[in-house]
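Written below as structure tokens is the structure these notes are about.
Yeah, one chain of the complex is gone here, protein chain that is, but the others are all in their spots.
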Amino acid sequence: MNRKPVFQFKDNLASRNRSGLTWRLVFQASTIVGILALTALLFNILNQTFGYTAYEARVDPDSLALNGVSLEEQTKAQLIQVLQTRISSGAFNKLEKDKPFAERSRQEVYDLIYDRVVKYKAVAIWPLWDSLMRPAEIKQTVAQDFPTAKLGFVSWISADFLRRQQSSDPVLAGVRTALLGSLWTIAITILAAFPLGVGAAIYLEEYASDNWLNRLIRTNINNLAGVPSIIYGILGLAIFVRTLEKVTSGALFGFVDPTTANGRTILSAGLTLALLVLPLIIINAQEAIRAVPVSLRRASYGLGATKWQTVWAHVLPNALPGILTGAILAISRAIGETAPLVVIGASTYITFDPNSPFSKFTTLPIQIYQWTSRPQDEFRFLAAAAILVLLALLLSLNAVAVLLRNRFSRRW
Amino acid sequence: MATLNNGYRASKPDLRRRPRLSETIIQSLLFLAGFLSIFTTIGIVYELGKEALLFFQTPEVNLLAFLTSTQWQPHINKFGILPLVNATLMTTAMAMLIAIPLGLGVAIYLSEYASTRVRNLLKPILEVLAGIPTIVYGYFALTFMTPLLRSIFGRDVVEIYNTASAGLVMGILILPLITSMTEDALNAVPHSLRAAAYGLGATKLEVAVKIVLPAAISGIAAAVIVGLSRAIGETMIVAVAAGAGPNFTLNPFKGAETMTGHIVRISGGDLSYDSIDYNSIFAIGLLLFFITLTLNILSQQIVRRFREVYE
Partner (left out) sequence: MAQPVSSNGKYVLEVKNLSVFYGDFEAVTNVNLNIERNKITAIIGPSGCGKSTLLRALNRMNELVPGTGVSGEVLFNGQNLYASHVDPVEVRYRIGMVFQKPNPFPKSIYENIAWGARIHGYKGNMDELVEFSLRQAALWEEVKDKLDQSGLALSGGQQQRLCIARALAVQPQVILMDEPASSLDPLATLKIEELMHELKKNYTIVIVTHNMQQAARASDYTAMMMLNGGETRSGTMIEFNQTSIIFTRPKDKRTEGYVTGRFG
């Protein structure tokens, strides 16, 4: 057993290096595939947001000029007059009954004319890629197949798109209601989840001793963060929509909005999302609080400060940038959530602005979902435009996070 | 040196505890905020359990058939969850097939190969991917992946709604999650271990695959499990792209409804309380909750064990 080993090795460095290179390429390729996926995703959305559209009008808007004043320049009274002559008196009276014309803005009447009289209809739509690559072909097709149609290069996302309400006509539909719904809902979510989440984090980091109850709370929060969002939807349905219907419908506060006879309201939606993001806010806030140096707390206690004085004056201000960043990440998640809101019962079609927590609701993701699931192609383009609005909203929110963080951390 | 003479320095300090009412109130409020999470869990288990119980108590339903029948057709009183579970498993499997190899590849590349500059460029891209709402992925599946699959495999082979498209896109959705968790695990491997292997003349690949990867294996396992749990609970992609209607099929190019997809479709309609449909979503939700909970606990357990090794 004491023989000296023969030090002889296979000279295999070349092949080892070769396989090293191969695998390096494989790893790089994975990365590139990931980037390609993102590119495809963004391209796909942009592709469907812009492009040529051939549309026909039932009544040419130019023919609606009144004494030579074009539609755009007419006053509200003139617009009403045009509308009255162009639709049946029954339909006009119904509009008056829905919302008196005196209460409608000029813009609303103007929209009504396009909605009821002009009735633009997209007869063919091309995505951006086609529009850029073969415009001649498209023009030819339109000339042949839709001789009466106008061809225009449209952006489905536009100021009008943000301003208009839902419509069954894709050309006239907009995201106003959904956007407002999202903002209302998220406001409720923030109001409920931020104080609760930060409070829980303070409790767990600064107050909780190491006993079974607090350990249970900690583990439980970690587990809740992994529960699928749709489960929160079911929970929200059972608790906020059904059990607490009196509260969430506003009936308890004497709020008798005939359009919301049940608990499927903004309040329910906001609270459901609050439950959903609470664990995320807590976990992020805990991390931010933990990052505050112990020496600060010692300095404060050493002066005879109480726990809350220490937390309020030293721990929280120093943890705030981290807490805010984490909270905004969580809120971004809430803004994009769809499934739980479908489950608690988002409205499929509302055309009035939400005006209280007890209004019926729809949100941007819900609107995207509904437009995506329509069989007609036109709605896909609307969905793409709405996705851009949603992504822009998320992006600006993240920008706010960065700004806030810089602002607060610049103090010292 | 002068002293401030304002009686502020008590010469006979009284050290006795005085009730600090505000401190007590604040502490109680903070405790309640922390305790709310327990209520949430109790709420989930109680509400899901209560309605699920009602579901199983209706004469049309029996537990055995629920777990073993391959037909879910409420209108003829068939409540077998297998078609839904099967579709969930298919989309999940497809997603993991994409996300695990790609995720590992990207993570190894980022942590072992990429220069700091490349890393600083790529990580934000991953974060962007992770921040995109799932409904957008759903849209992507329906308007990009499905046409792509149909042009590759033929329009008569691939249905408009199919589990393959949903599964593939779900893989892209989970990719950033698995990547970032795996990369964390790889980064947590002590540098000395790498140095030791390089010192023996190992190549970069050998260090990455034979030293670092095995050392990080439990962290990677946790990442995979979290990804799995996420895929099972993922809703909007399947709701948009996988098709409506429970359908027991192993063909990924056919439409089939997953558990989550079913819940969304049923509750999307105007659901009346105390109907069997209403109760059924709670039963499915309960099953979903326990599956994902088990997976999450498992991954936490693994991570905890992992920590004990290195810290």
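Each chain gets a letter, A and B, in the order it is written, and its residues are counted from 1.
In the analysis below, a residue touches a chain if its C-beta (ideal position, glycine included) is under 8 Å from a C-beta of that chain, and two chains touch if they have at least 3 such contacts.
Since this is a predicted model, take the numbers as computed values, not measurements.
Participant: Looking beyond the chains shown, say which of A:Gln84, A:Ser167, A:Thr306 or A:Ser356 touches the absent one.
Facilitator: A:Thr306
Participant: Per the definition of touch given earlier, which of B:Arg18, B:His75 or B:Arg117 contacts the omitted chain?
Facilitator: B:Arg18
Participant: For review purposes, identify every residue of subunit A that touches the missing chain, sorted by number.
Facilitator: Contact residues on subunit A toward the absent chain are 209-210, 293, 295-306, 309, 313-314, 318, 412.
Participant: So which bits of subunit B touch the chain we can't see?
Facilitator: Touching the missing chain: residues 1-4, 6, 8-9, 11-18.
Just so we're on the same page, only the chains that are shown with their structure count from here on.
Participant: Please tell me the distance, in whole Å, between the geometric centres of subunit A and subunit B computed from their C-alpha atoms.
Facilitator: Taking the mean C-alpha position of each chain, the two centres sit 20 Å apart.
Participant: Tell me, which parts of subunit B touch subunit A in their complex?
Facilitator: My answer: residues 20, 22-23, 26-27, 29-38, 40-41, 43-44, 47-48, 51, 101-102, 104-106, 108-110, 112-114, 122, 125-126, 128-129, 131-140, 142-144, 172, 175-176, 179, 203-206, 209, 226, 229-230, 232-236, 239-240, 260, 263-264, 267-268, 270-271, 273, 281-282, 285, 288-289, 292-293, 295-297, 300.
Participant: Within their complex, state which residues of subunit A touch subunit B.
Facilitator: Touching subunit B from subunit A are residues 16-17, 19-20, 23-24, 26-31, 33-35, 37-38, 40-41, 44-45, 48, 195-197, 199-200, 202-204, 207-208, 214, 216-217, 219-224, 226-231, 233-235, 237-239, 242, 275, 278-279, 282, 306-308, 329, 332, 335-339, 342-345, 365, 368-369, 372-373, 380, 383-384, 387, 390-391, 394, 398.
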